[in-house]
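Missing here: one protein chain of the complex. Every other protein chain is in place.
On to chain A.
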Amino acid sequence: MATLHRLTLTAALAATTIIAGAPALAQDDSVLVGHLADYTGATSFVGKQYGPGVADAFKEINADGGIDGTMVELDTVDYAYKVPEAIAQFKKWVGNDMVALQGWGTADTEALISFVARAEIPTISGSYSAHLTDPQGKNANTKAPAPFNFFYGPSYSDACRALVQWAAEDAKEKGTENPTFVHTGDNHPYPNAPKEACASYAEELGFTVAQPVVVPLAPGDFKAQCLTIKDSGAQYVYMGNLGGSVVSLIKSCNTVGVEATYMGNPWAGDYQTVEAAEAQNLIFPSSTPFYGADVPGMGLVKKILENGGGQVGDRPTHHYLRGICSAYYMKEAMQWAKANGGITGKNIRDGMYQKTDWVPEGLEGVCSPSTWTPEDHRGLLRVTINSGSFTDGKAVIKEIAEIDVPRREEWLGQ
């Protein structure tokens, strides 16, 4: 009898443990987030800043308790900016039940549009191609709707429109009549993304738009291209490339004697580029303050950097901060998903739509208020414009304008 009693007790205990243990087990679980980074490829100059931003941010998120208890297993893969590698890696991750993707380049992100839509994997990319902003294909000119693609910051097209708008005012101030605008960049999806959109807005604002000049993404001697730019008589040169290519272009054009204002895309300008190019008045957009700025959220950024992998040294560029923002928007969307039916791709996507003028908690002043809706993935339309100059051996960067790009219907996805 005593034995039987003990047996019942044991069984009851076991049952209690199992029932009580189930939620405890669920607390310990983790979700896989894929992370495509470029540390060795053509865009590694900024990839080595943005990638660690994402990775260090998720490290901090996990240290702070994850997604309300669920750990994020971030698998960072250096795909060297090669599309086939990215696709092969994506397929592998989908086989391992990935719930979300932190992407990188334009070529691979655009190649993956239909893949992420089919597999329902929300993607926050380092590509700001405007082709990713039309989730339902509402604009008749959109080639393919991108329902699962997001990014933090103004699109390449909107950033370029803001630059052109600034250039129009600058030309008026300087008294330049009928200024000329020229697009430079490689024949590659990333520099090409804003090419037509930006040129047509420049024309609308009264610019003469010169024939685009193809400049390779890999650094080199670009004097031939610079002679073409000089012949076009352009006063405003938009640069669709980044890093070494931008440095080479500015140096080559200075040799040739081009007198123009250089305007970069969101990846083309930072203190390292200004210093390497010894540039004067390099105009570039940004969507976060620079590291060390006096804003409330900088404390968290410093903490993330201190506890991080140490890949960016102690003075990261603003690309690192954008990586952090990308990670924290995803984190809060995952939190919403967890509270509303579980961390699945579709729920995370819906989580991105829950807030307006959204700033992730703890990053006030770092990430600008952004709003994504089911019809419009242009999260941020405010563009900060900076001017960087190389003076006394170091880069001096000044904010010169803040431009709100209008949310025009016909610009959705373009």
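Everything below uses one rule, namely that contacts are C-beta pairs under 8 Å (C-beta built on N, C-alpha and C of every residue); 3 or more make two chains touch, one makes a residue touch a chain; residues count from 1.
Methods note: contacts and distances are computed from a predicted model.
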item	value
Record-based protein name (UniProt) of the chain missing from this complex, from "Ethanolamine utilization protein EutJ", "Branched-chain amino acid ABC transporter permease", "Cation acetate symporter" or "NADH-quinone oxidoreductase subunit F"	"Branched-chain amino acid ABC transporter permease"
Option touching the unshown chain, where A:141, A:187 or A:255 are the choices	A:187
Option from A:65, A:84, A:206 or A:374 whose C-beta touches the chain left out	A:84
Option from A:77, A:111 or A:401 whose C-beta touches the chain left out	A:111
Residue ranges of chain A at the interface with the undisplayed chain	82-84, 87-88, 91-92, 95, 107, 110-111, 114-115, 187-189, 192
